Structure formats: C-alpha cells, structure tokens
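Right after this comes chain A.
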Amino acid sequence: MNHTRVATVWLDGCSGCHMSLLDLDERVLDLADRIELVYSPLVDSKEFPEDVSITLVEGAVSTSDDAEKIRLIRERTTLLVSLGDCAVTANIPAMRNRFSVEAVLERAYVHNAAIGGQVPGIEVPRLLKRSRPVHEFVDVDRFLPGCPPPPEAIFNLMSELLDGRPTGSSIITRFGA
Partner candidate 1 sequence: MTDRDYFKGKPRTDVNPVRILTFKIDGRDVTAREDETILTVARQNGIFIPTLCHLDGLSERGACRLCMVEVKGSDKLFPACVTLPRQDMEVMTDSPRLNEYRKKILELLFSERNHVCSVCVSNGHCELQDLAVTLGMSHVRYEYLYPRHTIDASHDRFSVDHNRCVLCLRCIRVCDEVEGAHTWDVMGRGILCKVITDLNQPWGTSETCTGCGKCVHVCPTGALSEKGKSVSEMSKRRQFLPYLEMMRRESRK
Partner candidate 2 sequence: MEAKVHRASESLDDARRRFVDRTMRRHGYEAHALIETLHSVQEHFGFLDTDSLRYVAKSLHVPLSRVYAVATFYHYFSLQPPGEHTCVVCKGTACYIGGASDILKGIEESLGIGPGNTTEDGLVSIVTARCLGACGLAPAVVFDGEVRGKMTPAAVLDTIQRWADHDADV
C-alpha cells in the first residue's frame, strides 16, 4: 500500500497541537496505516526530507532558525498545514511582541537570575523582533485554528487531505477553541 509521506514540525509552540494529534488515541493507528511519518518530534529523523506530501506545522515563527526552517519545509512540502492558533495567529508567543526583544530577554536572564545574569548569545538562534504566524513567512495551504484544535478536527482534515480533497473545507474550529 502506498503510504503518504507526512511530516509534523514544531516551531514556537507548547506541543499541545501534537498532543491533540495523539489525542486521536487508537485512531492514530488508523492514520498510521495510511501514512509514513517521515519527520516529526515523535520519530528519529534529523533532517527534513524531500518530497513530503503533507506537513503539519505547530507553533509560531519566533527565531531566525524557525524562519529558515519553515522556508525549507515549504520548499519540500506539497501541502502545508498551519496547525493550531500559534501557527495560524502567533497566539501566545505573540504576546511578547508588545515588548522589545531586549526587555523580554533581560527579564528572564538578567533580572530573574541569581548568578551569571547575561543574555545567552552563543550557539542559540537570534530571536526575531516579533513572533509571527507561519503564513506571514511562507504560503500556507490549509489552516486549522484552535488552542489546540480538537482531535476530531485534525482527523477530519487529515482524512480530507489523504482522500485527495486538498481544497475541501472541513469544519473550522474556532480561534482559542
């Protein structure tokens, strides 16, 4: 049987959307019969592969790494899905946008440190001025809002995509659902 190549990625989010995917419970196994999970925090692949049919993205784009990564993913993916409010609206990560990057970093690493107060600056990616939704960086094919989107909505969407109905309109869960 031909398995559809699927990836899931996680940018600046809380993993709740991935957990909601797991909340499909036994239905995860049904899905597993139809897909090959080629890249995901749940499997051991270090590099985002070529020719991925469907990629689910959780999380907002917050660092230079995120931005670079999502562009690469877009190149290698046929159908890109923004999964959950962080990817769709930048949600909680965007709440830091009210402040300057410096203020946010200093609060955590200088003011709230007992010792060695300093902002980490080596071998960590640069924070973008603002956390922003995925579609402000690359074209996104489908959007599934929700914090997190309920498993049923994820299942419907995946079924649609796997059935070859990429433009279908599965139920839209609400923002913040």
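Here is how the candidates were picked: all candidates are chains of the complex that A comes from, given by their letters.
As a convention for this text, a residue touches a chain if its C-beta (ideal position, glycine included) is under 8 Å from a C-beta of that chain, and two chains touch if they have at least 3 such contacts; residues count from 1.
These numbers were taken from a predicted model, which means no experiment stands behind them.
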Chain A in this complex - touching candidate among 1 or 2: 1
Chain A to candidate 1 touching residues, read off their complex: 82, 85, 88-92, 94-95, 97-98, 130, 132-133, 135-136, 140, 142-145, 147, 169, 172, 174-176
